[in-house]
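Reading through the structure tokens given below for one structure.
Here the complex is missing one protein chain, while the rest keep their positions.
The block that comes next holds chain A.
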């Protein structure tokens, strides 16, 4: 019930920017999701969101936060394909229709480093590494990240909507484990470089589950009992 209320709230806040999808479809989806565990299986989200919206006329505007600024991060690795894709004309145009006025790329060790520019309606900012990307994440309305666990956790921990783009050349990487699981649990959207435009066009953050913080105090209590402090 609480979630339903939240959804209604979110959809009404996005009303000012663009018409949200009919309330009925959202309601249905909500029932469908909680109703069948199978629907939670991998691949159901993100992909299916794309297939549910055949209309390509206008991208659905994300509920809640304004998507003024988008942050792309590849962590300490390189992911040229993602940087190329996200800085392409096609994708930057979609981002602008979503309301994005500033795109920041953290390109890591990659060999692709697009030229930064500041235009009247759109700014591209590019850097390789920074001591901390916490600020960039904090000021972003959407984070697009490689599947690295650190980047995923940092974005979700900051409460930011997150799209994880899978590097198909690194399929056996154990780092994917976490991204896949977080996707299965509905905390993030999941796509490849080739499906990124589609995923962006059909963005629906209302379908994302919040990612609550962990409970280190449970660990502390357990250890306290071991050493006799409790």
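In this section, a residue touches a chain if its C-beta (ideal position, glycine included) is under 8 Å from a C-beta of that chain, and two chains touch if they have at least 3 such contacts; residues count from 1.
In this text, contacts and distances are computed from a predicted model.
Student: Choose one: "UDP-N-acetylglucosamine transferase subunit ALG14", "GPI transamidase component PIG-T", "NCT transcriptional regulatory complex subunit B" or "Protein kinase domain-containing protein". The correct choice is the protein name in UniProt for the chain not shown.
Tutor: Checked against "UDP-N-acetylglucosamine transferase subunit ALG14", "GPI transamidase component PIG-T", "NCT transcriptional regulatory complex subunit B" or "Protein kinase domain-containing protein": the hidden chain maps to "UDP-N-acetylglucosamine transferase subunit ALG14".
Student: For the chain that got dropped from the picture, name the residues of chain A it touches.
Tutor: So the residues of chain A touching the unseen chain are 76, 131, 149-150, 153, 174-175, 177-178, 180-181, 214-220, 222-230.
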